[in-house]
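For this view, one protein chain was removed and the others were kept in their places.
Our next item is chain A:
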Amino acid sequence: MDFGPYLMLATLEGAVTAAVLALTASGLALVFGIMRVVNVAHGEFFMLGAVLAWWVTDLMGATPVLGFAIALVVVPLMVAALATFADMTILKRINYDPERTIVATIGILYILQQVTLMTYGPDARPVTAPFNTRLALPWFERTEDGISLYWPWGLSITSYKLAVIGAAGGVLLGLWAVMKRSRLGLMMRATEQDREMALAFGIPVERIYALVFGMGAGLAALAAVLVVPIQQAHYLMGGDPLLLSFIVVIIGGLGSLPGTVLAALLIGLSDGIISVFFSPTLAKILATLLVAMLLVFRPQGMFGERRL
């Protein structure tokens, strides 16, 4: 295959990575931005989403479409409920103290990881995609008659991967609508701006925190359910999403959802392209270097506001 079609394929693969990363990182951005909590367990909520998706589809024993559809709705809600419970029983009790929450979420990370290992086991297990038609992709070539399309052998993508991109985009649009247009979104944005004044105007800040923590975990779990037919569910799969989510949130800017989405596109696409042409490890190294450079020259991130 020529370089052009290869690049298009890498870009599309990167777009799938970017879509999943945007969802995962948006969850972390919500928690980080509104609660000022560094949730080190965020990757494990992602992992839990994948593992529970396997469990639900396996339990249903139904057709892949029905099992996956049920998992898509039920699993994020289950993970969100668990996260809300963790917030109310652990984080609230330590008053959301910055240093203690890091330690507490590390504890949650290990509990989730080890419980999954003990129950689910060490094996990576696949989930069948609800649909997986291979779609050939066209490329153009210059001929004597001008430019014409042709379908290079091997240049294709699955319909499921395109659906992942569309689904992630839809969910992010919905999240934006909730944040900007709903009463709940107003409460969340006010709490993020000034917790004390939000309380002074009757906003139930602790309930908002519980909801936000649940939403953040739910978004990570949803991303995992979408990606698990492409990657297998494994109890150690939370590490990379956590690292990349933090990189995206820092690059995008604290508390900026548009910044997070843009940064996810940047990191996801470059991760996809560099992984195809070089190696996934090099892609991670470059992403980490980018964060380091940004912290030096623009510590508030691309869209974050510098706080005095």
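Simple rule for what comes next: contacts are C-beta pairs under 8 Å (C-beta built on N, C-alpha and C of every residue); 3 or more make two chains touch, one makes a residue touch a chain; residues count from 1.
Assume contacts and distances are computed from a predicted model.
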Out of "histidine kinase", "ABC transporter permease", "ATP-binding cassette domain-containing protein" or "LIV-I protein F", which one is the UniProt protein name for the chain not included here? "LIV-I protein F"
Sort through A:I203, A:L243, A:L286 or A:M302 and give me the one touching the missing partner chain. A:I203
Where the unshown chain meets chain A, residue by residue: 183, 186-187, 189-190, 193-194, 196-205, 305
